[in-house]
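One protein chain omitted, others in place.
Naming follows writing order (A, B and C), and every chain is counted from residue 1.
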Amino acid sequence: MESSTAQAVGFTEFLKGRFYRDLLSELLGTMLLVFVSCALSAHWDGEHYSVTLISLAAGICIATIVQCLANASGSHINPVISIAFAIAGHITPVRALCYGISQCVGATLAVVFCRALTPPSLIGPYYAVNRLNPLLTPAQGVGMEAVCTFFLTFTVFATVDKSRSDLEGSGPLAIGFSVLLSHTFGFKYTGAAMNPARSLGPAIIANKWEHHWVYWIGPLIGSLVAVLLYEYVIAGDASINKLKS
Amino acid sequence: MESSTAQAVGFTEFLKGRFYRDLLSELLGTMLLVFVSCALSAHWDGEHYSVTLISLAAGICIATIVQCLANASGSHINPVISIAFAIAGHITPVRALCYGISQCVGATLAVVFCRALTPPSLIGPYYAVNRLNPLLTPAQGVGMEAVCTFFLTFTVFATVDKSRSDLEGSGPLAIGFSVLLSHTFGFKYTGAAMNPARSLGPAIIANKWEHHWVYWIGPLIGSLVAVLLYEYVIAGDASINKLKS
Amino acid sequence: MESSTAQAVGFTEFLKGRFYRDLLSELLGTMLLVFVSCALSAHWDGEHYSVTLISLAAGICIATIVQCLANASGSHINPVISIAFAIAGHITPVRALCYGISQCVGATLAVVFCRALTPPSLIGPYYAVNRLNPLLTPAQGVGMEAVCTFFLTFTVFATVDKSRSDLEGSGPLAIGFSVLLSHTFGFKYTGAAMNPARSLGPAIIANKWEHHWVYWIGPLIGSLVAVLLYEYVIAGDASINKLKS
Partner (left out) sequence: MESSTAQAVGFTEFLKGRFYRDLLSELLGTMLLVFVSCALSAHWDGEHYSVTLISLAAGICIATIVQCLANASGSHINPVISIAFAIAGHITPVRALCYGISQCVGATLAVVFCRALTPPSLIGPYYAVNRLNPLLTPAQGVGMEAVCTFFLTFTVFATVDKSRSDLEGSGPLAIGFSVLLSHTFGFKYTGAAMNPARSLGPAIIANKWEHHWVYWIGPLIGSLVAVLLYEYVIAGDASINKLKS
């Protein structure tokens, strides 16, 4: 009995060599993602990139990383995605926790690495830190981050749903395009972070924490609503029975 | 005989639990679509987004929502698409009507929700209401909305055509890209709405009704021409017999 | 013997009802393509669209039309593609000729139709007519149109090659993206027309014929080089024997 509980919680993960490969995969994927975010926040010739370019880059970045790492760790590269998979029973709680830690470490390393490659004059004190648009209240920021993340998590679960036979085409691209979408409408509001690890890395290095909680609470709410709505209502095999089990 | 008529018209839909799930899916999908349209009509720094960004966002938005909900309700999220499917005999008239109502409710809720998350100073009195370019006559507006919607409905029917074996790749993406296309050339003319529910929601909340009829008649004409031309002329199994049945 | 010659040249095509459906498909497809080109050449607020928008629109336009009509006529919507298919023996010479005529009629109707929907103040005397950049010599224009069309025809033949088993993903999108590509680098040179029918329609309606021959010779050369190089050198089943047969 005890050993089966240990298995359900996931402590037995530590015994598998592949588990450490997966942690490395999450660290690498999140590092690449945050590196790209940092490099895109440099302001060459005194100008930031357009929302069009940033949206395209963010979406294709997720598509590319998922294409590369989906077969290893599943390429969550986002703590709220790992939590959603744990809630839906796809991975163990221990795995979700360890993924989350790997993701935060990768994100922090990425900022250090990108700063080393970027001329200091292009980096302000807020370099790559997610910030609310000053016109927004924190509650509005939470709401917009929740909507953006809802799109992401809902698309992830709809795309990896094995009970569907109607989908063809690239899964990584479909997931990446949901991120592209959230950036088009959400970037001016909150930066469309949708990812606490991505927000944490720059905040640690820059030591800027204003409204940082918004970037944890908003994505968590959006992701939770998405996974519950998809798994228990929309999915082809959804049922109230699932909730009881 | 009477019960089979009731079945053909679709009154028996109300007996299936899954029907209500499908109505929720249409409400949710249209709400997400109109939320994105509203958020994109805010004018940050006094400037609207470029046609390039809006086209990309609109196309990827449709692709993402269809990817997420196709397996539930079919993800019409547009009354003229539901009407076209009813005309082609894919769904019952009752289902088309109920979908249409769900779509209009979802669209209206989306505007309320998006206004709550957007700073009031970024929203004018016409926030997200579809308007004709003042250089256009209403007849030209009807024509351009018809052409834009023709692309959408024709692509939807060509993509879901089960008699075709020549198509690979993502169906949701092909449909989303037809919407991207219509926005590139049609946005400056009429806003490339192509969707009466999308037009209705903001009109209700803003109480602005000028040329509103254009956004019902244009898409209806375009969609009808597309479904008749595809089903009775272009489709691999098209025949004049279909028309008689 | 005579009847088999008639069959090889394609005179028997006229006996099949489906042949007329295919001609309608080519007319419709080219009409949609040229309609989009015309609508995109309007200059709202005194400004033309950016090369980015035009490239995206042109590529997705081709992808969408091929998605819609590939199963009917093959969706050539371009005389030099029809000629290339005739040279490679995929279609009869009669079919190529009749497709070409349908395409030119469709292109001309599109210009008439688009002018009716567009405010006259947005249309100059050269509305949608392909013109060489004044810095270019006609020979340079021929060369650039040939390179642009080479990409298109080469991609079409590589994508429809039945001897390949290594390709997945959407064929229409791959073809559309080759057109997007040619617009990014070629639009400023010549307009990246790559299609004599597309060039002819606006020239007829506007009665502007300067350098018009460039838009026939360039695409023809590029398309011929592409089909010969693909079919006789690069294709998996290419051989010098093919050339002899």
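Following the convention adopted for this analysis, a contact is a pair of C-beta atoms (placed from the backbone, for glycine too) under 8 Å apart; a residue touches a chain by one contact, two chains touch by 3 or more.
Worth saying up front: this structure is predicted, and the values here are computed from it rather than measured.
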Chain not shown: contacting residue from A:A42, A:L136 or A:A158: A:A42
Where the missing chain touches chain C, by residue: 50-52, 55-56, 59, 133, 135-136, 140, 143-144, 147, 151, 154-155, 158-159, 161, 164, 166-170, 173-174, 177-178, 180-181, 184-186, 188-189, 229-230, 233-236, 238
Interface residues of chain A (partner: the chain not displayed): 21, 24-25, 28, 32, 35-36, 39-40, 42, 44, 49-50, 52-53, 56-57, 60-61, 63-64, 67-72, 116-119, 121-122, 168-173
Interface residues of chain B (partner: the chain not displayed): 52, 169-170
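Operating definition for what follows: only the chains that are shown with their structure count from here on.
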C-alpha-based rotation, chain A on chain C, 0 to 180 degrees, nearest 5: 180
Fraction-based call for chain B against chain A, same above half, different below: different
Chain pair repeating B-C, as identified from A-C or A-B when over half of the contact pairs by residue number coincide: A-B
Chain centre separation (chain A, chain B; CA means) in Å: 30
Chain C, residues touching no fewer than two other chains: 52, 169-170
